[in-house]
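Presenting chain A:
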Amino acid sequence: MNENVFIENLLIYAVIPLIKIVVIVLVLSGAIAYLTLLERKLIAHIQVRLGPMRVGWHGLLQPIADGLKFLLKEDIVPAKADALIFTIAPAISLIPAFLVFAVVPFGPPDMLQDFLGWTLGWFPFLNLDEATTERIAQNAIASGGYVTDINIAVLFVLSVSSVGILGIILGGWASNSKYPLLGALRSTAQMVSYEVALGFAIIGVLLVAGSLSLVEIVQNQQQEQLWYIFVQPLAFVLFFICGLAETNRLPFDLPEAETELVGGFHTEYSGFRFSLFFLAEYANMIAVSAIGVVLFWGGWLRPFPSFEWLNFLNFIPGVVWFLGKVFLFLYVFIWVRGTLPRFRFDQLMQYGWKIFLPVAMANVIVTAGVILAFL
Partner candidate 1 sequence: MIDFLKRIFLVDILKGMALTFRYTYRKVYTEQYPLEKPKLAERYRGAPRLNNDPVTGETLCIACDLCAEICPEDLIVVGSQRDPESRKKVLTHYTFDTSRCLFCGLCQEVCPTNAIELTQDFELAAYDRRSMVWDRKRLEKGWDRIDFGKDYHK
Partner candidate 2 sequence: MSEEDKPKQPQEPEGQEAPEAEEKETPTPSEPSSKSAAPEKAAKPAPPKAARKKVLSYEDLEEDTLLQKLKEKFSEHIFSAQSFLHQPIYTVSVDCLYDVMIELKDSPDWDFDYLVDLTALDYLGDDKRFCMVYHLYSYKHGKLIRIKARISEEEVVPSVTSIWKTADWMEREVYDLFGIEFSGHDNLKRILLPDDWHGHPLRKDYDIKLQDQAWIKKHLHIRKTPE
């Protein structure tokens, strides 16, 4: 029996999460690749162009071709660059971007229940009895639509995503070139300023939700039958704007502003290392969208969970809702990029410190006051 418990624990705490991690990393990489295609196509259509058309049907294989190109290109390390830091900087940037997804709940805690119960039967060598299979399937760690659910998930996300900035700073500094250096400087200032405003915007939600766990935040939205966007609209707008800034997207793409700084922090990067920065940027985009969906748009919940006449929508699994909302987020990200000009550096800082931060703080204070007074 002991052996069975061991296998059960092994499955719950090691094997199944590992499989989930592998799946998420693979799917995410693919998603990023196709996000670049989506961006190119969408911006192209905004600009009455077609975008990639030649590789595959309407350019569907373009991301693969691009990936191959990046892999095959010469990897140049400038002569005067700090070779070690220059080499590891892209990884520092990319890994945290992926780490965020460890806590992102793609679906409800029981998402994989049926699936696990069904699949585990395929492995007779495990000798699992019905009860064990049931237990495994019931266990939220194994069956949840997420890798892990930690009770400080929001803090984890904030802290991990700040580490990614280090990669940009180090990359810009290690290039020993002027444009990357300026890009890195801008990025430092920008990230620090907007991290604060972003944090305050999130605090508003946390006050309402009363939890730092992303899963619980969604569950709370389910209980209250209300997405937090309707409770905290201002916080959402701030979150979205700061999210744009955090991910270096237009109108806040100053660290890489190609018309000013040539390529910003990645001017000197080429080939595979450049593609890592590239991946990191898009992974960050998806991460911010996912967090935004979880915090404000009810995660895996279907629209208007309180309206019973919409119950027919329940047949669509939560993960689809979640991904659909993330897609909408990304769409808006790209759409904004296709519309707006770029801020100037000092204006960016002004907006960050003089408008967004005070507004976010006011939002927190008002929210806290309302909660104290009425709830």
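On how the list was made: all candidates are chains of the complex that A comes from, given by their letters.
Please note the rule applied: contacts are C-beta pairs under 8 Å (C-beta built on N, C-alpha and C of every residue); 3 or more make two chains touch, one makes a residue touch a chain; residues count from 1.
Just so you know, these numbers come straight off a predicted model, no measurement behind them.
*Asks:* Looking at the complex, which candidate is in contact with chain A: 1 or 2?
*Replies:* Result: candidate 1 touches chain A.
*Asks:* Which positions of chain A touch candidate 1 when the two form their complex?
*Replies:* For this pair, the touching residues of chain A are 42, 44-50, 53, 335-336, 338-340.
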